[in-house]
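Coming up: chain A.
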Amino acid sequence: MADVETPAGPALREEAADALRRLQSELGDAIVEDGIAFGDVVVRVQRDVWKRAAEVCKDGLDLDYLSFIAGIDWMPAPAVSEEGSGDTSSPAQPKEQTYGAAGSAGRFQLFAVVESTRRKHWRVILKTDLPDDDARADSWVAVYPGADWHEREAWEMFGFVFDGHPSLRHLYLPSEFEGHPLRKDYPLLAREVKPWPGLVDVEPMPGEAGEGDEAGETA
Partner candidate 1 sequence: MTTTDLPSPGDLPEIEVDPAAFRHLADAQVNVELDTGDMVLNIGPQHPATHGTLRLVVRLDGERVVSADPVIGYMHRGYEKLTEFRTYPQITTLINRIDWLSSFANEVPFIHAAEMLMGIEAPPRAQYQRTILTELSRIATFLLFLGEMGLQVGAITPAFYGFRDREYVLNLIEAVTGGRFHPNFNRIGGIKDDLPWGWISECRGVMDKVLRSCDEFDDLVVGNPIFEKRTRSIGIIPQALGAAYGVSGSNLRASGVDWDLRRDGPKYLVYDELDWRVWTHPDGDSFARYWVRLQETRESARMVLQMLDQMPSGPLMAKVPRIIKVPEGEVFVNTENPLGEMAYYVISKGATGPFRTKIRSASFSNVSILPWLLRGAYVPDIITILASLYFILGDIDR
Partner candidate 2 sequence: MIHPLLAIDVGWGTTLAIKTVIVLGIVPLTALILGYTFLLKMMSHMQSRLGPMDPGGFHGWFQLIGDGIKFLQKEDIMPGEADRRVFALAPAIVVLSTFLVFVVIPAGPRIRVASLDSVGMFNGVGVFYALAVSSLSVIGVLMAGWASSNKYALLGALRAAAQLIAYELPLVLAVVGVVIQAGTMSLQGIVSFQQHGALFGFSGLGFPLILTQFIGFAIFMVAAQAELTQPPFDMPVAESELVAGYMVEYTGFRFLFFFIGEFGTAFAFAALAATLFLGGWSVPWVHGTAADLLGPFVLFAKVMLVAFLMFWARFTYPRFREDQLQAIAWKWLIPIALFNILLTGVLKVAFT
């Protein structure tokens, strides 16, 4: 078994570097950028070679196992409460839109992880950018049949449309659901309805003074 110390900082594992080389030789210019995610290679390809990249991975690189396909919305989430209100219920994320490994051209990205069941530590993370106004990509169902449900979920949660998918319909949510929940501008309704842990209703013990008083203090 090859040496598999998790690197202290970002550095490609030797298998990952090998995979990157093979992808570069197959896809050439279609690779926009590549990056590292703690030992794994992240390859950002152009949208029109999204399906071809899958075929290259499955047939050429022996990556026969589909882990998942999902989306990323890089827009910073709008603040749930105003600044200075002391509401520490959600972790404060940075306000600027920055991108992760292998960068991004814009807000939406589609990414997938494919692995191999026959070789050790052999996996590739593929990313592609989707323009905001036309979030479409080719479906992977012909290459990896398991993409069926993952793409349905990505459509449902982000609004990405997959050309060539047999039936793009709701997976988790009821059929009349409106909106795409995992987009950053879709609010987490629970927090809007009742800010948490902010105001805590403390019910006084029966007989104690303060029955009928207002709530207690912020946590």
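With respect to how the candidates were assembled, all candidates are chains of the complex that A comes from, given by their letters.
Everything below uses one rule, namely that a residue touches a chain if its C-beta (ideal position, glycine included) is under 8 Å from a C-beta of that chain, and two chains touch if they have at least 3 such contacts; residues count from 1.
Predicted, not measured: the structure shown is a model, and the values here were computed from it.
Every candidate listed (1 or 2) is part of this complex; the one in touch with chain A, counting any copy, is 1. Of all the residues in chain A, the ones that touch candidate 1 in their complex are 1, 4-6, 8-10, 13, 37-40, 42, 58, 64-68, 70, 72-73, 77, 80, 89-94, 98, 100-101, 111, 113, 115, 117-118, 120-121, 123, 125, 143-146, 148-149, 157, 170-174, 181-182, 184, 186, 188, 191.
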